[in-house]
Structure formats: C-alpha cells, structure tokens
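Note that one protein chain is taken out, while the other chains of the complex remain in position.
Entry: chain A
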Amino acid sequence: MQSNPDEMRDQDTMPEARTLFFSLEIGDIVIGLALTAMASWFFFQASVLPDFSGTAVGAADFPKGLAALLGLTSLIFAGAGVRRMISGRLEERITVRQPMRVLLGIALLIMFPLMMDTLGYYIAMAVFFSAFLYVANCRSPIAIVLYVGGFLLFTKLVFEMLLGTPLP
C-alpha cells in the first residue's frame, strides 16, 4: 500500500516530431465555408422536392429550414474567424502532429473497403492491419505477425463461429 514518491511515473515526454501548425481562424473559415456550401446544396436540393403532403409543412420544409439555419450560422462562424484575423485577436493554434502518419492512416482506411471488395475480408484485414501497425509506430515484424494473426483468429472465433457473422 505504501509507495515511494521517487518511484512515480515521470512526466510524459513526447518525442520531437514534424508538426503542422495553423491558426484556429483559418480552420474556422475553411470549415465555415465548407458547411455553408453543404447547407446551400441541401437547400437547393430541398427546393426541388415534390410536396404531396397537402399540409403547411411538407417533406422539403424541415431540411430547408435546417439548411438555412446551418448556412447562416456557418457564415457567421467563418465571418467571426475573418474578423479575428483582421483585428489580430488570434485564438489558439491548431496542431497536427505527425501529419504524414495521419494522412497514411486515412489512406489505409480508404483502401480497406476497396481491398475487401476485391480480396475478401481476411486478406484485406491482414494487409490493412499490418500496414496500420507499421504506420502507428509498431516496427517489430514478429509483433506485427502476432498481432495480425491474433486478430484474424479472434475474428474467426468470435464473429464467424460464435456470433455467426459471415465475412466475405
């Protein structure tokens, strides 16, 4: 029950790594404009929806109202970002540590359904999992083989045999 303060875990120290920095205002403007564009698309698509309801509120009205609100709020959001940039009152920075690792992770996630469609679940998962482990800093080939093998075995036992989920 007793413990020595000297044996505490040291303060976490993250190794130096390439980090992408940009201001929160830039992010707000980009996201604000993207959401405005999305809201506009919904609004115009809703405008051409047929109305068979015969009531005051039809199929198009709810999405149109929401799209208008989202578009307006997002524009205000982006505008606030522009105003802060102009006035120099910048808020915190957005950081993306190891951006290449994140991009590779996204690329692998996108590749997985493509591989599964053509190669089937087991091969696709073996390729995806080993590549993802490598990207996530697990570099020992033995560890990768063990983790991948273990996961595929777990899938076979739990999903296919116990839960009866067929995997292609």
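Heads up, the rule we're going with is that a residue touches a chain if its C-beta (ideal position, glycine included) is under 8 Å from a C-beta of that chain, and two chains touch if they have at least 3 such contacts; residues count from 1.
The rule is short, and it goes like this: contacts and distances are computed from a predicted model.
One chain of this complex is left out of the view, and of "RNA polymerase sigma factor", "Tricarboxylic transport membrane protein", "Phosphoribosylformylglycinamidine synthase subunit PurS" or "NADH-quinone oxidoreductase subunit N", the protein name its UniProt record gives is "Tricarboxylic transport membrane protein". Residue A:57 is the one among A:57, A:90 or A:123 that touches the chain not shown.
The set of chain A residues touching the chain not shown comprises 1-5, 7-10, 12-15, 17, 24, 27-28, 31, 35, 38-39, 42, 45-46, 49-50, 52-53, 55-60, 62-63, 66-67, 69-70, 73-74, 76-77, 80, 94, 96-98, 101-102, 105-106, 109-110, 112-113, 116-117, 121, 125, 128-129, 132-133, 135-138, 143, 147, 151, 155, 158-159, 162-167.
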